[in-house]
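Every protein chain except one is present and positioned as in the full complex.
Presenting chain A:
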Amino acid sequence: MKFWQKICLFSILTFIIIFNAASIMVIERNHSKMLQQEINNTLSANMSINSSVNAVVPILRIYDSIDYEKTVLTNIASEFVRRNSDQGSYLDIADDKDKTVFSNLDFTMPREREEREELEPGEIKYILRDIGERTLLFTTNVTDINKKNYIFTYIKDVTPLYTERMEQYTFFAQMDIVACLIYIIVMFLISKGLTKPIERMVKTAKEIAQGDFSERVQLKSRDEIGVLAANFNEMASVVEDKINELERNNGEKQRFINNITHELKTPLTSIIGYANYMRSTKYDEATFLEGLNAIYSEGKRLEALATKLMDLILLKDHQFQMKPDNMMDIVMELEPSLKHIVAPKGIRLVLECEDSRLPLEKDLIKIVIFNLVDNAVKASKEGGMVVIRTLERGGSCVLEIADEGSGISAEHLDKIFEPFYMADKARTRNNNGAGLGLSICRSIADIHHAEIEVDSELQAGTTIRVVFPQTQEEGGVNP
């Protein structure tokens, strides 16, 4: 059963029970009050007859005649009946031999009258009896007149009270149906309205389950469901982020593998092609040399790729020990081999280094400097200039390599750190590059928790900055 149906059903059941019980109680209480009042009235009417009779008792004693007694009683009774004739009241007076002295009953007095038994003089007893269609209230008392007991029975028709109760019940039944119908409709709308947000959340949850992770619950309320929805949305966005991240990682991995495949197969195609050509055809001297050349250079390219790949893999699953060292010393140490790289193109290498000590892994930093200078040289024209700077900036150490080369266009800037990305494929290839240098630098920077910044302008040059995180207290102790 659905939640809204439960709310609806239970509240309707509760309402029906309470409403009916309360209404019945009111009607019954009303009825019993009216009945009690009627009984009281009847009793007092009975008593008033009694007192009329008692008033004449002394006179009757003087006369002491049964006939006279009966006449007097009949007179009193007639007088009384005349006064109350329209109210459905009856009077019956019988003597101790059960002979009727007076009666205006229009029905037969029932045989069994338990109220008459053990009736003490001066006591009034009453009882309700159903006779025919009517309900009658019998009030009975005994009066002693000249040693004779007369039984006075005053009867009042109380059928209207019961009719009234019936009418009330009929009216209530109609009221009950109408009220319940209204209540059911209202409750249906309320429970539907209250559970609507839940249904919406269920729908959203289903959509998310089917893979649409960008789906959100559109709900702006401050109640518990609103809070739940907000938390649900938060959860969904966390899941979405995680999924996106996983997908991105997966995509990156797939691209990496595709790229490796491509980078491996391309030189292999040339090598196999030339080797096969030379072993299966009659070649001339020029072709022979060209073939050997191609095999050699493509082999070198594979070698470079293998080295770079090893670096990259090593960086990925290795723990490195950081030792405090001076960046300037490392640059100085590398200078001779860097000169080697710049020499063929006649490029001037300028070092502008300050002391900057920080914890680092020396061999990795060498790889970074080497790669960045190599890139700078490749981008530079003959006779250009490459500057290496180490400096302190706002408490953090910065390694900067600047060239005056061709620059990188904006469309490539955000992708140059991706493995195998080549801004200029032909140039990279001619230099035996695989497009891995910067991605190795990025990995090494990550190991040092450093950021890499790139400033580049086409035809004006590129500046790459490796910004290391602020060194701890060490810097502050030495002024």
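A few remarks follow.
Operating definition for what follows: a contact is a pair of C-beta atoms (placed from the backbone, for glycine too) under 8 Å apart; a residue touches a chain by one contact, two chains touch by 3 or more; residues count from 1.
Methods note: contacts and distances are computed from a predicted model.
Per UniProt, the protein behind the absent chain is "DNA-binding response regulator"; the candidates were "Sugar ABC transporter permease", "YqhG family protein", "Acetolactate synthase" or "DNA-binding response regulator". Considering the whole complex, the residue from A:Ser237, A:Thr261, A:Ser409 or A:Gln470 that touches the absent chain is A:Thr261. The residue from A:Ile190, A:Ala294, A:Met328 or A:Val467 that touches the chain not shown here is A:Ala294. For the chain missing from the display, the contacting residue among A:Leu128, A:Leu189, A:Val202 or A:Ile272 is A:Ile272, taking the whole complex into account. Across the interface with the omitted chain, chain A contributes residues 258, 261-262, 265-266, 268-274, 276-277, 279-282, 287, 290, 294, 297-298, 425-426, 429.
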